[in-house]
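For this depiction, one protein chain was excluded, whereas all remaining protein chains were kept in their positions.
Our next item is chain A:
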Amino acid sequence: MASPSMRWIDDGCNVDGGNPGLTREKLFVLVVADDALVRKVHEKLVSKLKVAKQVQTQTAANRKEALDLHLSGSSFDIILMDMQMPIMDGPEATKELRAMGVESMIVGVTSVDATADKEAIVEAGLDECLAKPLTAEKIKYLVETLERNK
């Protein structure tokens, strides 16, 4: 079942005056992974980052949940799509989201040896592909990219 969680980073004050990430008011991130461990870790990683004044995360355990969230009107700035799911097909889910008109940044999260397949990444409709384990630096890089492309 998709589950939301929201964490206020601060009360509107700029916690880190020199951090360009905090010019962002809100960041909405969807973590899609069929493994509960991956969902838990990635959601926590994102929610702890001080990259926006308000960071909201939601999780989806499969393709259907991810699509249903969008059909019900939810939208996200970043979708972290686990590509190593035996049951749920990450690339297929991405194609379906793009076909629905979803313009969020969709980031494939996969193993190191799979990141080299750039053609497959582009064909699937992904904006980026990152190797596990996800780190704070990698997520910050995504947010910076998002800001640059605004």
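As a convention for this text, a residue touches a chain if its C-beta (ideal position, glycine included) is under 8 Å from a C-beta of that chain, and two chains touch if they have at least 3 such contacts; residues count from 1.
Please note the rule applied: contacts and distances are computed from a predicted model.
Colleague: Can you pick, from "Ribosomal RNA-processing protein 41", "WD40-repeat-containing domain superfamily", "Elongator complex protein 4" or "Histidine-containing phosphotransfer protein", the UniProt protein name of the chain not displayed?
Modeller: "Histidine-containing phosphotransfer protein"
Colleague: Residues on chain A that touch the omitted chain in the whole complex?
Modeller: Touch set of chain A with respect to the missing chain: 7, 35-38, 40-41, 44-45, 48, 84, 86, 111, 132-133, 135.
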